[in-house]
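A single protein chain has been removed from this complex, and every other one stays in its place.
On to subunit A.
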Amino acid sequence: MYAQMVDTGVQRVLDAAELEGDERRFQDRIDAGIRVEPEDWMPESYRRTLVRQISQHAHSEVVGMLPEGNWITRAPSLLRKATLLAKVQDEGGHGLYLYAAAETLGVSRDDLIDALHAGKAKYSSIFNYPTLTWADIGAIGWLVDGAAIINQIPLCRCSYGPYGRAMVRVCKEESFHQRQGYDIMTRLAQGSEAQRRMAQDALNRWWWPAVMMFGPPDGESVHSAQSAAWRIKLHSNDDLRQRFIDQTVPQAELIGLTIPDADLRWNEERGHYDIGPIDWEEFYSVVRGDGPCNRERLAARKSAWDRGAWVRDAAAAHAAKHAGEQK
């Protein structure tokens, strides 16, 4: 997802009975559904895990502005241009709320950004794929924002107050984005032959990366289990992925597009769609830094940051000169 395979730093999830003192009281409150707020005591591993998860999420919003920003100047109508500008602006806003949520855990935004630029912090694998045609803007809204919503709606109820509240605001906007993306795809799918081909090609390229966004099956992952115990992960990756597939397949059918999976079929017994094998090799390569656009995305972020250094210095110098003045 926007935060994939978050390391909790623990070796084994301890049973409630094995916990003592503050740790025991902390887990009891979480089990009782009481929210953790910044001023509350929390285990260091919980705090560090949340910083990782929230900052990955924030970085994803900000890096995610790049592939879509790639098409603002070429949007094919003024209405689409305006809508895409508004979407990219929203994603920047999501980045801001999320950095602010992370800062409640005692880290600074600048440090988090440094970690991103140094390649130490991750962002979602999905944003390392290129946007090649206008239809990719439709596919991203429909599939990527669609997947994000499925992941984030449960997080509105996560144990950490500032993160849950940020998710409530974010989810409202993501659902707009999803509808706008689907609207772009619908229009293309009902358009000329060239437009239909563009739409199908975008679905072909974005489908599997979107399915992979939820991350590999949790299996025996101790990190997933710990995050679940802390209620900062509320469903398994496979459950969320299934929800996404079950929701999206009929939407594709409705507009006459074909999901690029020969093994896709409805399983009457399970009441869910079955899909073909996922190429996890591809996923791990993208996460390792070998996706089609990893280098460009990071280079673009670093370049913007470096080129902006003199601007930030000037703003700081100006503020220092005029500190104490009434504006």
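FYI, a contact is a pair of C-beta atoms (placed from the backbone, for glycine too) under 8 Å apart; a residue touches a chain by one contact, two chains touch by 3 or more; residues count from 1.
Rule of thumb we're sticking to: contacts and distances are computed from a predicted model.
Q: Among "ABC transporter permease subunit", "Electron transfer flavoprotein alpha subunit", "Oleandomycin transport system ATP-binding protein" or "Phenylacetate-CoA oxygenase subunit PaaI", find the name that the UniProt record gives to the complex chain excluded from display.
A: Record says "Phenylacetate-CoA oxygenase subunit PaaI".
Q: Out of A:88, A:144, A:167 or A:229, point to the residue that touches the absent chain in the complete complex.
A: A:88
Q: Which is it among A:65, A:126, A:166 or A:259 that touches the chain not included here?
A: A:65
Q: For subunit A, which residues lie in contact with the unshown chain of the complex?
A: 62, 65-66, 69, 72-82, 85-86, 88-89, 92-93, 95-96, 99, 134, 184, 187-188, 191-192, 194-195, 300, 303-305, 307-315, 317-318, 321
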